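Dumping the structure here so I can ask a few things about it.
A protein chain is absent from this complex, but the other protein chains hold their places.
So, chain A:
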Amino acid sequence: MKILSDERTKSVFEKLAKFIGGNIKLLIDRPDGKYCFREHKDRVYYMSQAILDLALSCNKEQLICAGTCFGKFTKTNKFRLHITALNYLAPYAQYKIWLKPSAEQQFLYGHHVLKSGMGRITENTPKNQGVVIFSMNDMPLGFGTSAKATADCKHADPIAIVCFNQGDIGEYIRNEDTLI
């Protein structure tokens, strides 16, 4: 467990800001105690200070995971969000897409969101904006990047992609081994 370098902190926060914007503040200044980001084996974890203190007593090999894993740094030092971050992205998301029940399964298999499968979309979603995908009954299913702005979506064909899949909860089954 080590503190993120400035450079890495920046890349993490930039990525998070794409999805939750200014709500990042809420992640750091929490009323229920101090929370922090830590890096462990190139993965970024988010946890409360109390858990961190206890986790520090384990050495590097023994510790597998503490708190919530947000994502990992690739070999090229880019930060990539994991689906495990969804727990924190979903409540703070600024832009959302709701899927029709028929399209849920497709999305959970890792496919992009098509216009035909989209039930609702937040007004004024710009292009290439991080969005969190929900089912119609507000169950978070994953996240991605919008391929079209809201206005464009209205005129797109049914098979046009409106959102690129960057992570979906189907990954819990598909690649359980690479989550950590």
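Here is the rule we go by: a contact is a pair of C-beta atoms (placed from the backbone, for glycine too) under 8 Å apart; a residue touches a chain by one contact, two chains touch by 3 or more; residues count from 1.
Keep this in mind: contacts and distances are computed from a predicted model.
> According to UniProt, what is the chain that's been left out of this complex called? Choose from "SAM-dependent MTase RsmB/NOP-type domain-containing protein", "Mitochondrial import inner membrane translocase subunit TIM17", "Origin recognition complex subunit 5" or "Protein ABCI12, chloroplastic".
Answer from the record: the omitted chain is "SAM-dependent MTase RsmB/NOP-type domain-containing protein".
> Would you indicate which residue among A:29, A:157 or A:176 is in contact with the undisplayed chain?
Final answer for the missing-chain contact: A:176.
> With the missing chain put back, one of A:67, A:117, A:130 or A:144 would touch it. Which one?
A:67
> Can you list where chain A touches the absent chain?
Counting only chain A, the missing chain is touched by 47-48, 50-51, 54-55, 57-58, 61-69, 83-84, 87, 104-105, 108, 135, 139-141, 169-170, 172-173, 176-177, 179-180.
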